[in-house]
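Right, one structure below, let's go through it.
With one protein chain withheld, the remaining protein chains of the complex are depicted in position.
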Amino acid sequence: MGILSDLLYPFRRPAPPAPRTATGFFTDTTLCIGCKACEVACKQWNQLPSDGFTFTGDSYDNTGTLSATTWRHVTFAEQFPSSDAQPPEPSITPSGSLDIQALLAQAQSGRWLMMSDVCKHCSTAPCEIACPTGALIVNEFANVYLQNDICNGCGYCVAACPFGVITRSEIDGHAHKCTLCFDRQRDDMIPACAKACPTGSIQFGSIEELRERARKRVEELMARGVTDAYLYGDAPSASYSTLGAFFLLLDDPSRYGLPGNPARPQLSLAADWLRTAVGAIISVAIVLAVLLTHAV
Amino acid sequence: MPGLGASFGRGAATTFQRDLSNSDCILIMGSNMAEAHPVGFRWVLKARERGAKLIHVDPRFTRTSAMADVFTAIRAGSDLAFLGAVIHYILEHELYFHEYVLDYTNASTIINESYIDAEEQEGLFSGFDVKSGRYASEPGSWGYSASTEDPGQAETDATLSHPRCVFQILKRHFARYTPEAAAEICGCTASDIVRVAELLARNSGREHTSAIVYAVGWTQHSTGVQMIRAAGIIQLLLGNIGRPGGGIMAMRGHCSIQGSTDLPTLYDLLPSYLPHPNVAPEHATLRDYIENGRGFATSHNADSSGSWQDEAVAGYWSNLPAFIVSLLKAWYGDAARPENEFGYQWIPKNDGDHSQLVTFHRMYEGEVRGLFLIGQNPAAGAPNAALNRRALANLDWLVVRDWFEHESASFWYADPAVDDPKQIKTEVFFLPAASIPEKSGTFTNTDRLIQWHEKAIDPPGDCRSDLWFIYHLGLRLKELYRDSTLTRDDPIKFLTWEYGFDRPEMLPDGRITRISDEPDSAKVLKEINGRRISDGTLLKSFTECADDGSTACGAWTYSGVFPDEDNNRARSRDSTIVGSTTYPNWGYSWPANRRVMYNRASADPDGRPWSERKKLIWWDATAKKWTGNDVPDFEADKPPSYVPAAGATGMDAIAGNKPFIMHADGAGHLFAPYGIKDGPLPTHYEPRESVVSNSLHQTQTNPTLRVSEADINQLAEETDPEFPVVATTYRLTEHYLSGPMSRFNSWLNELQPEMFVELGPELAAERGIEHRGWMIVTTKRAEIEARAMVTRRIRPLMVHGRVVHQIGLPIHWGYAGETVGSIANDLTPMLMGLNVSMHEAKTFTCNVRTGRLRSKPARAIPVAQRPDSGPVPETPGFAQPEGRLDRAGLQRKK
Partner (left out) sequence: MSASRHGFSPDSIAKHSRLRGATKSHSVCPYCAVGCSQNVYTKDGQIIDIEGDPESPINEGTLCPKGANTFQLVSNPHRVTRVKYRAPYSDHWEERPLDWAMERIAQLTKEARDRDLVERDANGMTVNHLKTLAHLGGATLDNEENYLIKKLFAGGLGILPIENQARI
């Protein structure tokens, strides 16, 4: 390649491939055992560096956050009553005349929630909208893909993401995030994290099929008495699009480190414009007033 | 694994992991399966998704507990009281599977009149010798009472009412293990125990099966073998052995730990569980060895029950002569002849306990010159690790073979306790080893499944397979001894040792290996499988082994793994599922490719499945053979109605309705007349270091317990107020053992970067210990420091009316690697149970305080953020890994 060709490289845009079945992740937290196989499988496939060794004390989560070099992150939430607040035990007599049914029905008195977090591959992705260089694209699988060869490290996407998924790497100054294993999908292989997940908590496939499966799963769990099960990101909200990586949760999203009500930053643009316009008018009015006052 | 062996006949998991998905209820106890075996846990979750109940009983609320329907916290080391209460409840409420118990167990067998139960004499069974601290091996009083009509048969009572029948003895033995009494010992409630018993019982029977899963959380106790025995009793009472979704799943910890027991690098066994000969008149000659059966491996006492010897006559062990002679032929070839006892005298005779802990104690005392250390790290991984390091420093020489320079290789300079390496004499050789994808061979997993792994590439530099090392060491020694005329050197001279490749080894990518003197592992596996000597053909089954020297077989249980020159069944890769979970043509499962052992018990006495839902094998009356979804663990053409003639021997002595064919009586042993050295029935004893006294009887600890008397192995006395806290040790998902395979790996280190101690907020508040702050743990032996992980997952327990705190310590750190930290095993005591010389790292007593130690810290090696192997060869830039951030330019270049 000549110098000219190199210079022009960021602007070359060959014809895009034809769209294929839209894909995504369904992460069922009721099956997550917090093993972090997804984190390592991701680092292995993508050859990502480790992020340093910090003992956080935040349960078993020493990863902390998603970042340019960590594309899967398992969160942990310990929910236990203090020991003086244990539920009362059914009484038992030596003859064993106790209410067995009540005994068997007794629920666990605490729980440890775990969830594998990842880039949400939003169907309307603020990062992609914010990207001024065209590095962020929606690929033929409808996944949000960050093109390493285009990114110039401006960081607009970092600020745009309401989930805090993207950061810039100190190694190369560029932004990086989950590619949904674009390279593997091209060869009909499933993403490394979903493949490794030993319990099927991370499921990959056609996003339409996953949504259907997930809704059935919630019904199933409800029928089993897991009444707090619900889906996060399977449908659009007033302020946000559906997610290409959505979750089945058992508690408030904040317990899993997810925003309760994610909003597109662009939504606040209208108000921002209005504020700017009003501000401008007021400024002009003041200046005019001052000028007029002095002129008088 | 005598706990399983004494109950069912073979010392291995009775089932396989995938079959757990057939269970209706799974009790995980003594195991943190979700963390230590996440992929095996896959099948547990499949069962749960199908409606099975999942129970976890453990001192700590772990990632396994998080997935369980029922979690009960107990005091570490109180498991036998808990299990005893479950047995008590099953018996009291008649929840057992009557037909199974009657036909398939020894419940109806009558025990000798002289038997005295531990319940009748304060925790000691009849036969205890106070002076030696041991039971007379398999005392006569533990044996079966001979029938008056046929002295070869045991007396039985099918009504189960005879006061000396096993069933009644069992009831009396566990009478005091009420849920209330056990709850006091365990620190849980009686209803916690009842809940577990009810769930297990309700999910057992004709239509249902329950499984029990355990791991080193049971074995690493002074009563570990008896905990497994108690699980065996529960599963026999509930009729869960030999059936789909039933069984006892022993989750073992290393890739080939089952293989290293089957082909034992163990002092007291020869391959396939043949006893290693002892220094005893009963083993003086090959004839003595054969005549005395397996019994005299353990028995030195005339007052033996004789039941072991019964095995020489009836049941599968009657084939012992064929197995030992075939082994001697495999080892000594043509030099093994009838006139020299097939070389029997060349096998060293065992004069006592040479288990790891005893040997390291001897090493510490200066009685060992040289040690070969191949893939193990006692300097951080063994109980009382500090004692182990001092032992290494007392060797003349040490050969270490491993991948990384771990604690045992670097003990002479990297241990912070070493002031001056120049004071340490040990000559150390570090020979780098090939990794698994750099050599070919087999592993046997926890399912008894033998799988082949291929050599994908050559190892780097001087790295060699351990097979290369042992083969070339053997060649050199044979050369050194070649001209010796001393008879004492005959064994090494005559040892068969021809394992070189016939033609240069080709790797899967078509390259020829650069290590041209690598031995051929397939040749070794063929020797293990066995051959007919006359024509050299490979044995198709162990049934072909002969006692006349016409066959050579290295390990009879593995026979059939290589039935033809080109048929290595360990390489079988047909994943077809037969029935619901069996995959008969993926790998090869010993014995004879059976996946569920004792599967004759999956059918009723008449040979019909207990239920359609739980069928596995059954008697096909038309074809006159056993058939179904697994290889029958039974003579294929023996009808259910078969009754042995009086005086029948060998397999002919096993009736058609007796599934436990390794036992002379064909029955599952609720009561173990032999095979266990500390009692025929499990009895609760307190751990050697305990915060409470034994409330069940006056015998505080296992009476047969042995302790290293080294000066640096002090033990806290019972209820010592200086050490009021119960400690237990454990594994995390993110690390492996003492760290040699994980702490040199940044992708794992970043997930769990530091040694910590888990404790509850109550204890932390009491001692002013802050979450994430530093704390010190003290035992009678050592002090270590670590970060505090204060968590409600650890709860204080109410034991005998007082609050008992527990703490948990991961075992993964040491002074070598990218992350370093205190060694949990510096705290653990060197003591062992008599059965298997297993230590008790799972429970000991300690104290905790806030603060740090002043000792010199260990130094970590610089971090390798990822494997640095440069760009992927033969791969364009756009297909390079996306995370190669430092190679951004490489992305664009074609």
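Descriptive notes on the structure:
Each chain carries a letter (A and B) given by its place in the written order, and its residues are counted from 1.
We take it that a residue touches a chain if its C-beta (ideal position, glycine included) is under 8 Å from a C-beta of that chain, and two chains touch if they have at least 3 such contacts.
Values in this document were obtained by computation on a predicted structure and should not be read as measured data.
Checked against the hidden chain, the listed residues B:Asp447, B:Asp604 or B:Asp826 yield one contact partner: B:Asp447. Looking at A:Asp58, A:Asp149, A:Glu209 or A:Asp251, the residue that reaches the missing chain in the full complex is A:Asp149. Residue B:Val428 is the one among B:Val428, B:Ala546, B:Val631 or B:Leu696 that touches the chain not shown. Of the candidate positions B:Tyr481, B:Phe501 or B:Trp774, contact with the unshown chain belongs to B:Tyr481. Shown as candidates are A:Lys36, A:His73 or A:Arg111; the residue that touches the absent chain is A:Lys36. Per the touch definition above, the residue from B:Thr62, B:Ser126, B:Ser204 or B:Thr219 contacting the chain not shown is B:Thr219.
Listed for subunit A, the residues touching the missing chain in the whole complex are 9-10, 12-14, 16-17, 19, 22, 35-37, 39-41, 44-45, 123, 128-129, 131, 134-140, 142, 145, 147-150, 182-184, 186-187, 189, 192, 195-198.
Throughout what follows, only the chains that are shown with their structure count from here on.
Centroids of subunit A and subunit B (each the mean of its C-alpha atoms) stand 42 Å apart. Those residues of subunit A whose C-beta lies close enough to touch subunit B in the complex are 9, 31, 33-37, 39-40, 43-55, 57, 59-60, 62-63, 68-69, 78, 80-83, 89-90, 92, 94, 96, 98, 100, 103-104, 106, 108, 110-112, 114, 148-149, 169, 171-172, 174, 176, 179, 182-183, 198-200. Of all the residues in subunit B, the ones that touch subunit A in their complex are 34-35, 38-39, 41-42, 45, 61, 63-71, 89, 92-93, 178-180, 189-191, 194-195, 198-199, 732-734, 746-754, 756, 760-762, 771-772, 787, 789, 791-793, 795-796, 818-819, 863, 865-867, 879, 881-886, 888, 891-892.
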